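Each remark here refers to the structure printed beneath this line.
The other protein chains are all here in position, but one chain of the complex has been omitted.
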Amino acid sequence: MADPVSTMTLRSGAGPAWRMPVAVGVAALAVIAVCSIALPTFLVNNLIRAFLYAALALTVDLLWGYTGILTFGQSAFFGIGAYAAGLVFTHAGFSLPLAAGALAAGLAAAWLVSRAIGWLAFYHGASPLYASVVTLVLPIVLVQGIYSGGEFTGSSSGLSGFDSFDVPLEAWFFIAGAFLTVVAVIAWLFVRSDAGRLLVAIRENESRCEYLGIDVSRYKARLMDVCALVAAAAGYLFACVQMVVAPEYAGFVFGTELVIWVALGGRGSLLGPIVGALLIDVGSAYLSGNLPYIWMLLVGVAFVVVIVAMPRGLAPLAVNALRRAVPRRRRIAPLAVEFVAAPARERDAAQTPRPALSLRDVQKHFGSLKVLDGISFDAHAGELLSLIGPNGAGKSTLMRCIADGAQRSGGTVEIGGADIRKLAPYDCVALGIGRKFQTATVFESLSVAEALRIARYRIAPPAKWKRDTTLELPQPALDVLRLTGLDKIPERECRYLSHGQKQALELAMVLALEPRTILLDEPTAGLTKQERTQIGAIFVALATRYRMCLLLVEHDLDFVREISSRIVVLHQGRIVMDGGVDEVVNSALVRAVYAGESHTGAASAEGSA
Amino acid sequence: MKHGMIATGARGWRRATMAGALVSTLLAAALTSSGALAADPIKIGVPVGLSGANSVVAPSVVQSSQLAVDEINAKGGILGRQVALEVADDGSGAAGAQKAFDSLIFDKKVNALISMETSAARNAGLPIVTRGKTPFIYTSFYEGRSCNRYMYVDAWVPDQQVAPIVDYFMKQKNAKTFFLIGSDYAFGRGMLDFTKSYIEKKGGKVVGNEYLPMDGSDWTPIISKLQAAKPDAIITSTAGGAPNVTLTKQLRAAGVKVPYGNLAVDEGTAKSMGSDAEGIYISGSYVTNIDTPANKQFLAAMQKRFGADLKTPNDLSVPQYEAIYLYKAAVEKAGSTDSAKVIPALAQVSFDGPRGTIRMDKQRHTPLTMYLGQVQADGSVKVIESFKNVDPGEQCPSLK
Partner (left out) sequence: MLNLGLDVVTTAAILFIVSTGLLLVFGVMKIINFSHGAFLTTGGYASVIVTQAGLSWWWGIPCALAIGFVLGMAVERFIVRPLYARPLDAILATWGLGIIVGQIITLVFGRGVQMVESPVTGALALPGAQYSAYRLILVGVALVIALALGWLLNGTRLGLQTRAVIMNEALARGLGISSTRVRFITFCTGAALASVAGCLITPLASVDPNMGVPWIVGAFMLVLVAGSSLVNLAIASTVLGGAQVLVSTFINPVLGGLTIAVLAALLLRIRPEGFARG
């Protein structure tokens, strides 16, 4: 089964991926060290705060710009870190062990709150709007809690006058700058690594990720945990250097300001939030005194304009201007990726009596409308089962019920002998099923290779800090890529692929999951005659050569007749026929069901329409 | 030969003359430049809430500062130097205050800070004041007990404001039971805690003590509780501006008519409440109707200086005016603007202003004449009683 594959010569990739970010980081540290002494005190004071705010803005960008979680709540975690320091130093005094304890307490509290928010906001089927609302409610609740804390929390006046580290201002400048640099470098290494591309994939098509076996909710919650810890650390440092904490640092107005900075600076980039935070915060220190009322109005107008007309923010404009002004000496080549065959994995031989797919009395109803009723059948490895029926018969609904345990209203579904109960799609994938959607759902901003690597997430988690130059794919996937020519363009962005190429890519992604059963929802929709023949051959090969079980929903009856080994006919939510190709095609019942399409000529005309 | 020697001699003499002229020029320049240094203005920083919660009252504070500075400069300044005002926006909150104090102390390098702030802003600015070793006169009434080596306060604290109202209610209105309502923040709680203990000390009873969050506007449940408790009098201490207005409106809408003492409202807000404010009792160290020559002179000067743009002087802007004069007196007594000399001098000087004689010699705070007034139908405040020399109590025992 293994074909030695070596489809293309490697172009010289970049050196170790960490070299550039670390070099930039070290250079930044040097600049900061110099500035700490060279800049005037007033600017130094402002920049210390601005550095910490910029680190905070970075976390907002990671969550929102990259992953698509609009959060107003990072200020709450900042406030938790700050108040941990403030409360401990005010009520217990200051000493090194106490300082360490305060930091630990702040981080622990932030982590606990983040877990709670994660439980509330990130679950299978949650709407992004609800998640944003939860992150909005968090700082409101926290601030009310602080207000009602009376003398203990300082209420609305905050806490001040506590002792802190006895360190000169220049040293604080370096510490804050180093904190920002370290956070930025780590974030940079992460987002450009293979694992970091998952953030973009989630933002673009969360559903597809779930059907690739990725527990998206858990991932988001983990990401929020990490960002909460960073925010709390920034808050802790802030309290130590400023020696004052106040509720407004934990409130939702500050939280929305962070979002504004990220939006103006440029979301989805790392430089954007840093620049946005630094410029606006330091700028306001100088300008807001001169124009107290106009300043907020200007910021508000700029914000609305940017959101409506320039969603990527102002940083890309600046970067483009810079690019035009400074000729680049070296084009950064997109990383070339080579596809290789994955080692064949252990499989139960076909002697296993358990069917690949087993449905018993599956039902689905919406209110009083029964869409599926009493669906029962088995499908075995090596079968190519086509599901046909007129529109509204419930075919797509049935597909959904097989791949997502929460969808059906009754009955049992077993994948490879395992009952899927109420499992979410990513858990069903783990049982061996893959689903290809009707419309090609790939990740527009990612390249072909990156998309395939995401598909391999469950089996071969991508590297967290670097970028591999090879990608192992199972032979069926390689076959599809080679057949459609996608193996020659691994670095092309998915948005530039033709419709047929996107369909093929999605099929390859599903095959990369190494499923035993594949659900295909109208795979020939929108394909040319030649592409249809190609894909038909692929399906047959998948069933016969690789012993997969394929379940197709199709309208093109010619196609169905040519490739299927078995046909199931659905009508008004029930199975009316289940048998071999000839038996079904020639059946009078089926013709009656298709009401009016009495001969194959009209049927294929309808199928190819 | 002789030529050369005479020439050398002449040259040497010329050189000496030139050197002498140069030195004396430098000396003269040095002397006059220190004289020029002496002509550098004394800068007073005013960090105030131009935006945010205090933005309603900030313009009046800036105006009284300007009048004080103009008057002082017209009479020759302080120690022969002119006074300059540096105003910065503290956003009425902690973050803005840090920026404003930073800017004034380290960028504009002011000699002193004189202003009113919210407590959050004041607390945020104090570490910076300490770092910059700058004298700071806090001119706003507040909940008391804020102490810092560099800070003086010339406005009232609860110990001074509460007694007039409570005493009046108990004596003249026969009130025995009180219901207290406030906004849930340090000032609101601080005022009402003091009020409660004062009432109980005087033999009265507090039958209800309720708080709403600072930004809350729905007093319905509290009003219902109040009506169930049927107190003889109400005393409130809400955050300024909106909460005052919403509470008063809702109390009146519910038909509450018992004597109502408001610890946190000023004349300006009372005017904007229209007919709802009629009958409210307020207590403060300044009302525009104070009948003293000093106040009349002050009001006339303000009217002349600002004309139609005048913002009504009030209990937050008048202490500002007096504080600037107090600083002038302290600098003149100390003979310099050096912090180390000015700080102790501030406790030793006094000034006779619109509020009477101000001397910050009681643990950094000052005894004050307090006025009990009642809001009239036209929004003005009629003075009912005045109490002279009310002591601020133990505010900063460690800073005698």
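When the chains are written out, they are named A and B in that same order, and each has its own residue count from 1.
Rule of thumb we're sticking to: a contact is a pair of C-beta atoms (placed from the backbone, for glycine too) under 8 Å apart; a residue touches a chain by one contact, two chains touch by 3 or more.
Treat the numbers as computed from the prediction; the structure is a model and nothing was measured.
A.B. asks: Could you tell me which displayed chains border the chain that was left out of the figure?
C.D. replies: Looking at the complete complex, the unshown chain comes into contact with A, B.
A.B. asks: I'm checking contacts with the chain that's been left out. Which of B:Lys196, B:Lys249, B:Lys341 or B:Arg359 qualifies?
C.D. replies: Of all options in B:Lys196, B:Lys249, B:Lys341 or B:Arg359, contact with the hidden chain holds for B:Lys249.
A.B. asks: From the list A:Met20, A:Ala33 or A:Ile140, which touches the chain that is not on show?
C.D. replies: Of the candidates A:Met20, A:Ala33 or A:Ile140, A:Ile140 is in touch with the missing chain.
A.B. asks: Which of these touches the unseen chain: B:Met273, B:Ile290, B:Leu316 or B:Cys396?
C.D. replies: From the options B:Met273, B:Ile290, B:Leu316 or B:Cys396, the contact with the absent chain belongs to B:Met273.
A.B. asks: Determine and list the subunit B residues touching the chain excluded from the picture.
C.D. replies: Residues 55-56, 184, 210-213, 215-218, 220-222, 224-225, 227-228, 241-246, 249-250, 252-255, 268-269, 271-276 of subunit B touch the chain that is not shown.
A.B. asks: So that we can see where the missing chain sits, which residues of subunit A does it touch?
C.D. replies: Touching the chain left out of view, subunit A contributes residues 68, 70, 120, 123, 125-130, 132-134, 136-137, 140-141, 144, 147-148, 256, 259-260, 263, 293-294, 296-297, 299-301, 303-304, 307-309, 311, 367.
Keep this in mind: only the chains that are shown with their structure count from here on.
A.B. asks: Show which residues of subunit A lie in contact with subunit B when the two form their complex.
C.D. replies: Against subunit B, the touching part of subunit A is residues 40-42, 45-46, 49, 144, 147-148, 150, 154-161, 242-249, 254, 284-285, 288-289, 292-293, 296.
A.B. asks: State the interface residues of subunit B toward subunit A in the complex, per the touch definition above.
C.D. replies: Interface residues on subunit B, with respect to subunit A: 50-51, 55, 87-89, 91, 93-96, 98-100, 102-103, 106-107, 118-120, 122-124, 126-127, 148, 184-187, 189, 213-214.
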